[in-house]
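Showing chain A:
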Amino acid sequence: MPKKLSLIAGFMAMFRRDLLQYIKSPSQLLNPLIFFIMITAAFPFAVNAEKAQLVQIGPGIIWVMAILSYLLTLHHLYLDDAEDGCLDYIILSPQPLPLLVLAKICAHWISSGLPLIIISPIIGIIYQMQVDTILIMIATLFFGTFALSLVGSIGASLTISINNSNILVSLLVLPIMMPVLIFGARTIELYQSGATTMSGLYFIGAYCMFALSFSPFASAAALRIGAD
Partner candidate 1 sequence: MIPWLFISGLLLMVYGIINGLFYAPSDYQQGDAFRIIYVHVPAAYISMMAYSLMAFAAFIALIWRIKIAHAVIVSAAPLGAWFTFLALLTGSLWGRPMWGTWWEWGDPRLTSELLMLFLYLGYMALRASIPNITKADKLSAILILIGAINIPIIHYSVEWWTSLHQGSTLLKSGGPSIAAPMLYPLLASIIGLSLFFGSLLLIRTKAEVLKREKHSRWIKDMILGDEV
Partner candidate 2 sequence: MIEFFAMDYAYYVYISFLSFITVVIICTNNAFKHHKITLDRIKNTIHQMSDDNET
């Protein structure tokens, strides 16, 4: 009779395993980041690189590119496990599936969202942002990327049984991510023009909490159906 794990232990075990997996394949982690940097750096070449203009378009570009590079990482969330069969064991495990899904989402956020947040000040400097603007940007990215992980998890779990699902995931998830994008980019812009920003941050936080309340359950349901 195997020892029964507590809920927290199960969560931590899943979390640690996923983190280890991400750490062991650094190229998976780094490639989206490099993509993010290169694309954002390509914009000033393509459009007129005057300072005022860069300040104006910077927040929007940073947010769009953050979402794009995030979409590239989504398929690691479940697809790798589905391919080598681990996913079946995860679904069959006695721990509640939404909890394990949440652990996977957290690990995914730490491995893809946090690095993005860490390098975002560099991009901010490229786009001529002030220091306080960069702080606001980090705050929006902080909540925003977590919401992206949560929403993306739904898209990734819906498509595990499909081959070549990369573009499909983007198609499904982008409209749902749009409120995050709008409020994320607008908040930074509002701050630059001197208006109040807290309402935008509150909205992103609220969206994040809202996604937190249903995403693990929806993803778990989709995984169960998909793995049948």
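One rule holds for everything that comes next: contacts are C-beta pairs under 8 Å (C-beta built on N, C-alpha and C of every residue); 3 or more make two chains touch, one makes a residue touch a chain; residues count from 1.
These made the cut because all candidates are chains of the complex that A comes from, given by their letters.
Because the structure is predicted, anything quoted here is derived from the model rather than measured.
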item	value
Chain touching chain A (counting every copy) in this complex, out of 1 or 2	1
Contacting residues of chain A [partner candidate 1, same complex]	154, 158-159, 161-162, 165, 168, 171-172, 174-176, 178-179, 210, 214, 218, 221-222, 225-226, 228
